[in-house]
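All protein chains but one are shown at their positions in the complex.
Chain lettering (A and B) follows the sequence in which the chains are written, and residue indices restart at 1 in each chain.
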Amino acid sequence: MIDLFGIPLQALLGQLLLGLVNGSFYAMLSLGLAVIFGLLNVINFAHGSLYMLGAFVAWMGLSYLGLNYWIMLILAPLVVGLFGIVIEKLLLKHLYKLDHLYGLLLTFGLTLLIEGLFRSFYGVSGQPYPTPDLLRGATNLGFMILPNYRGWIVVASITVCLATWFVIERTRLGALLRAGTENPKLVEAFGVNVPRMVTLTYGFGVALAGFAGVLAAPVLQISPLMGSNLIIVVFAVVVIGGMGSILGAIVTGLGLGVVEGLTKVFWPEASSTVVFIIMAIVLLLRPAGLFGKEK
Amino acid sequence: MKLHHITAALALAGLGFAGLPAQAQGISGDVIRIGFITDMSGVYSDIDGPAGVEAIRMAIADAGGAVNGKKIELVTADHQNKADIASSRAREWFDQEGLDVLIGGTNSATNLAMAAVAAEKKKPFISIGAGASDLTNAQCTPYTIHYAYDTVALARGTGSAVVKNGGKTWFFLTADYAFGHALERDTTAVIKAAGGEVKGAVRAPLATADFSSFLLQAQASGAQILGLANAGGDTINSIKAANEFGITQTMKMAGLLIFINDIHSLGLKATQGMYLTDSWYWDQSDAARAWTKKFEAKVNRKPSSLQAADYSSVSFYLNGVKATGTDDADTLMKWMKSNKINDFYAKDGYVRKDGRMIHEMYLMQVKTPEESKGPWDYYKVVANLPGDEVYTKPSESTCKLFKQ
Partner (left out) sequence: MNRQLLSYAAAAIVVAILPFLGVYPIFAMKVMCYALFACAFNLLLGYTGLLSFGHAAFLGSAAYAAGHALKVWGFPTELGLLFGTAVAALLGLVMGLLAIRRSGIYFAMITLALAQMVFFFFLQAHFTGGEDGLQRVPRGTLLGFIDLGNDLNLYYLVMAIFAFGYFVIWRTVHSPFGQVLKALRENEPRTLSLGYDVDRFKLLAFVLSAAIAGLAGATKTLVFVSATLSDATWQMSGLVILMTLIGGLGTLVGPILGAFIVVLLENKVGDFGRFMAELTGSNWFLRLGESVTIVIGLIFIICVLAFRRGIVGEWQAFMERRRARA
């Protein structure tokens, strides 16, 4: 058994893999934030509570309608996305002409409202959600026993993230989206319905968060509070990555998950703040973020 | 500028409105006023909260709604886990509403703050939901009674009883803050004294969502028992992850601060076989079952030990008022420290000089899904832990009241 820094290599690899799992969540959530910010110039503080909403919808689907995990994996993000569209049309639309900060404040208020409502109706102890049968059990990878479900999380998130990247960077739709960010008026002049594009983008961004929520449901206790502390870390991830590039957001999210995982081994007490510390360092050395472009 | 006049006027009117109604009632001597401040809407609202209010109402109703002709009134407030709010409400009630006794719900910081206020105003304060043993140790006052449980009792109860039952080697998953450290420290001392061994500990930051890497370290240690020196959401998340990684197949879990509501939300499959200490369980005796039936009729779920303690403590206080014929604070504190509590909650419980209510605690084990006959049927009592053994002994305490 090889020892690296006093920790057996096997254990280290195990922790790295676990870090990757967490990083997948960071990647998906920061991707959603980046997509929304890119087109709407709104920092969606409500992202955390919409992630929670995704998990809750999955649970509600199972408890009230008997719909299993696989159905909810598609349905829940759609529901959350729809909810997002409603939010955008009713509330956010009015703020585009104003300072970005109002968008942040509105979504902050939304977070409090959503979390408060769920807390009021469902309490805080949380709801259990069973792992889907197909993914139960664990695989012996040699250096660790990995629960199959965790492996699935990594696979599913990376797939979705790469698919998103592909759509935005390599398809016509994505090109329209990017053009709409740069010069909405011109794109509108070409006959593209920009407001609708904006609405759908917000819906898509939050659907990503909802998807992450469904993925998280079997792993974490589904509680109204599950999004609030997570969102702040995701903000830090976004600052570190810079919001200039989609790929950058994905890579940063995964990378920071791994770094956090390593910290849990060598210095567990600091694992909740290591992302912030890295953020501070990045700010000192490269303010625009690792992949960002100075805006 | 007119604006400042108007604003000042608005502020004045508003402040007056906010302040006056309380003033109008004034201090009334013919009413026994009980105050209850707890977390009604936040992280601790399930184990105490509004259901705890119902329990207290039951106690008041069962006492007849009045004692010796004086009507009993209950005022409640939600401290939202903010010590500011708890202490300012307590002050306001003592100063302006003639509060006779304050009952403290969950959250240690708020209870410590309320205890200080009650001591200043020289009125009784009965803490139910908080775990901080400091309430009757370093921060004890002549007016504090710590009724239900404290972290020392939990640590000692679980620690020694589990070792005696065969769980000799331990590994701790500790929440990295004072409360978690205290739990770990107290339990470690007891484990060693009972002949057990602590193989290691890992400190996870509070509100960690994912415990998987910490749990892997626990598994690698090869210990028999996984000690969970954390509470609330952390405990729940660590139990979930422990199940997921198959840790529960090789280690038994010992929850150091866990309530029946947590078990309810996790389910028996995830928690079966887990050890925990609590002060009361609804199915532990006929008297307990009888009271639970009444509680369930009002609240639609079974009570936690804290809600039972809410009822018991208020009944105890009201018995004191009846026996002494007064609601004078010093008389009642004396009465409560010299009379026993014998009800569905505690047998031969007594309040010590430092305010600590000493009563039997119970080591419980969570049933398997097959053993359970229905929702809330979760525990079997494994061992009775005498109060004198598990609570902080007078010789160990720094409370000044012992020196008197």
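In the analysis below, a residue touches a chain if its C-beta (ideal position, glycine included) is under 8 Å from a C-beta of that chain, and two chains touch if they have at least 3 such contacts.
The structure presented is a predicted model; accordingly, all values stated were derived computationally and were not measured.
Colleague: Touching the hidden chain in the complete assembly: which of B:R89, B:K123 or B:R156 does that?
Modeller: Answer from the full complex: B:R89 touches the omitted chain.
Colleague: Just one of A:L65, A:V86, A:L113 or A:L162 touches the chain that is missing; which is it?
Modeller: Answering carefully, the residue with contact to the hidden chain is A:L113.
Colleague: Check the options A:L91, A:I145 or A:I158 and report the residue that touches the missing chain.
Modeller: Residue touching the chain left out of view: A:L91.
Colleague: One chain is left out of this view; which of B:G159, B:P205, B:G233 or B:G255 touches it in the full complex?
Modeller: Going through B:G159, B:P205, B:G233 or B:G255 one by one, B:P205 is the residue touching the chain not shown.
Colleague: Just checking the interface: what residues of chain B touch the absent partner chain?
Modeller: Residues of chain B in touch with the missing chain: 1-8, 10-12, 14-16, 18-20, 22-23, 40-41, 50, 76-78, 80-85, 87-89, 91-92, 95-96, 107-109, 112-113, 116, 132, 134, 139, 176-179, 205-206.
Colleague: Residues of chain A in contact with the chain that isn't shown?
Modeller: On the side of chain A, residues 37, 43, 91, 94-95, 98, 100-102, 104-106, 108-117, 119-120, 232, 235-236, 238-239, 269, 272-273, 275-277, 279-280, 283-284, 287 touch the unshown chain.
Criterion: only the chains that are shown with their structure count from here on.
Colleague: For a test of understanding, state which residues of chain B touch chain A in their complex under the given definition.
Modeller: The touching residues are 41-46, 176, 202-210, 212-214, 216-217, 220, 233, 236-237, 240-241, 244-246, 261-262, 264-267, 270.
Colleague: Give the list of chain A residues in touch with chain B in this complex.
Modeller: Touching chain B from chain A are residues 11, 14-15, 18-19, 21-22, 116, 119-120, 123-128, 131, 138, 144-145, 147, 149-150, 219-221, 223, 225-226, 229-230, 261, 264-265, 268-273.
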